[in-house]
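First up is the structure itself, then whatever we jot down about it.
Right, chain A next:
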Amino acid sequence: GPAFAAKDLVVGLPDNITTLDPADINDTLSQSASRTMLQGLFGFDKDMKLVPLLAESFTVNDTATEYTYRLRKNVTFHDGTPFNAQAVKTNFDRLANPANRLKRQSLLAMLAETVVVDDYTITLKLAQPFGALNNNLAHPGAMIHSPKALETYGKEIGRHPVGTGPYKFVSWEADTLKVEKNDKYWKPGLPKIDHVTLKSVPENGSRIAMLQTNEAQFIYPLPSEMVKMVEANNQLELIDAPSIVARYVALNTMKKPFNDPRVRQALNYAIDKNAYAKVVYRGYAGPLDSAIPSKLGFHVTQPNQYTYDLAKAKALLAEAGYPNGFEAEMFGRNSTNFIRGMQFVQQQLSQIGVKLTVTPLESGVETARIWSVEKPEDATVQMNYSGWSASTGDADWGLRPLLWGKGFPPKFYNVAYYKNDTVDTAIEAGIATADDAKRAEAYRVAQEQIWKDAPWIFLGVENLLAGKSKKLTGFYYVADGGLQMEEADLQ
Partner candidate 1 sequence: MRGAAAAAKAVDAAPALLSVEGLSVAFDGEHGPVRVVDDVSFTVAPGETVAIVGESGSGKSVTSLSLMRLVDYAGGRIVGGRIRFKGRDGRERDLATPPAESLTDMRGNDIAMVFQEPMTSLNPVFTIGDQIAEAVMLHQGLDRKAARDEALRMLEKVRIPEPARLLDRHPHQLSGGMRQRVMIAMALSCRPSLLIADEPTTALDVTIQAQILRLIRLLQDEMGMGVIFITHDMGVVAEVADRVVVMWRGRKVEEGTVERIFQAPQHPYTKALLSAVPKLGALRGQDLPVRFPLLVVDDAKAEAAPPAPPPVQDTVRAADAPLLEVRDLTTRFDVRKGIFGSLKARVHAVEKVSFAVRPGETLALVGESGCGKSTTGRTIMGLQSATSGTIRFDGVDTATLDSNGQAKLKEKIQYIFQDPFASLNPRMTVGFSVAEPMLVHDYVPTSKPGLSRRRAVEERVAELLTQVGLKPEHARRYPHEFSGGQRQRICIARALACDPKLIIADEAVAALDVSIQAQIVNLLMELQAKRGLSYLFISHDMAVVERVSHRVAVMYLGQIVELGPRRAVFENPQHPYTRRLMAAVPIADPSRRTRDLRLLTGEIPSPIRSIGDEPAVQPLVPVGEDHFVARHAVGGDF
Partner candidate 2 sequence: MTTTDATGVAAAATHEAVRSPLREFWRKFRRNRTAMAAGFCLLALVLAAAAAPWIAPFDPAAFDYDRILEGPSAGHWAGTDAYGRDILSRILWGARISLSVGLLSVLLGGGAGVALGLIAGFRGGWIDSLIMRVCDVLLAFPGILLAIGIVAVLGPGVENVIYGVAIFSVPVFARLVRGSTLSLKRAVYVDAARAIGVRDRLLMVRHILPGTLPSVIVYVSMRIGTSILTAASLSFIGLGAQPPSPEWGAMLADGRSYIGVASHVTFYPGLAIFLTVLAFNLLGDGLRDALDPKLR
């Protein structure tokens, strides 16, 4: 009968998967794909809450330099290898060793030593204090491969993932990844789907067509302007949730006129955030009410919002000595969405006499013009329209790379060249402890100061939009843009 019919799920992705070795991945999409097969000690649930997966519990010392984990028993990899402390050690040592040149090495860069205490207990000793280690371990980059597979496939592991996850690898050609049900999955009753196909369909319109024809049951992302097409179809359902992607314009605080905080504040006042959400995201965006999006840990909504106020903006500009505004150049990536956002900002600022030249940059040119600049004085960037998704889900990764005084390019991404001692101290304090109370305080201070200094024009937080068939349940599109399909089912 129909009960036996295989359940096949097709997911339409916007891009190609690069590799399936998460330790060597930096794109959310490939991470989502790996996550169908691989798991780490920790993970995030659908609400971006940290949850233990292959770890059952942990202990940590006061200085946040030594973590001990108890591991889950009776878990085997898809190839039959048992999961144990040795497997974890093999994976973590591999990731931490710079000689392996893995893109996610930084996740465990602070690791000094891994000690296998017993088969199911492992201790990680850190070279310096690091309070957010569990978050790092929850990052897909720290997911665990079968040690046997690592040995067998070596460099090719990215084409032959073997993990403990709900699905097993079947095939991966050009733009289609196929996985199938792991019958021996350690979570009872899961997974419910027999086959999952992840297919890259770069054209938005085609992706929606796939959903409409039921060739796919889930597609993402859904451009905001196409939401209507999903809503118009009663077989389909819209997924609409806040993301952790902050949109802002970084202002080079070392360059005139942006070195004057009044100017920066003026720019913030000159932008109608509601209109931004409406024009650029068709309304599917929320406010960026602090330096980090509200979905990120330790976020604090700032009390003094920069509400749209042209008079105030003009007054501030005049006060700063620019009564007639000024001219400036704004960089930004060359995607349709970025260009749209930039044009919006351009138009808004023109109301207070600020004339912007918008220069879209191709990705490579961007690295050359912005990220590879060695000395702050050499920077040509005045304003940079950007977005940031803190993939660890933690305030640290939302602030440190972007606003830390020691994080100027090329080291990090502080393209505002923003340096404030209060902020720097707070960011450093936040990472030096695993005590949540202390961390919360540190990040509160940092956020407050940043908001006042306004090194950015705070624009908004876009929503995650996706379309799915109403038949599909238990399939989650998480705030960091990742997919979770362990519990997925087709009615």
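The set was built so that all candidates are chains of the complex that A comes from, given by their letters.
As a working rule, a residue touches a chain if its C-beta (ideal position, glycine included) is under 8 Å from a C-beta of that chain, and two chains touch if they have at least 3 such contacts; residues count from 1.
All values reported here derive from a predicted model rather than from experimental measurement.
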In this complex, the candidate that touches chain A among 1 or 2 is number 2
Touching candidate 2 in the complex, chain A uses residues 204-205, 208, 223, 225-226, 228-229, 275, 278-279, 334, 336, 339-340, 342-344, 346-347, 357-362, 364-365
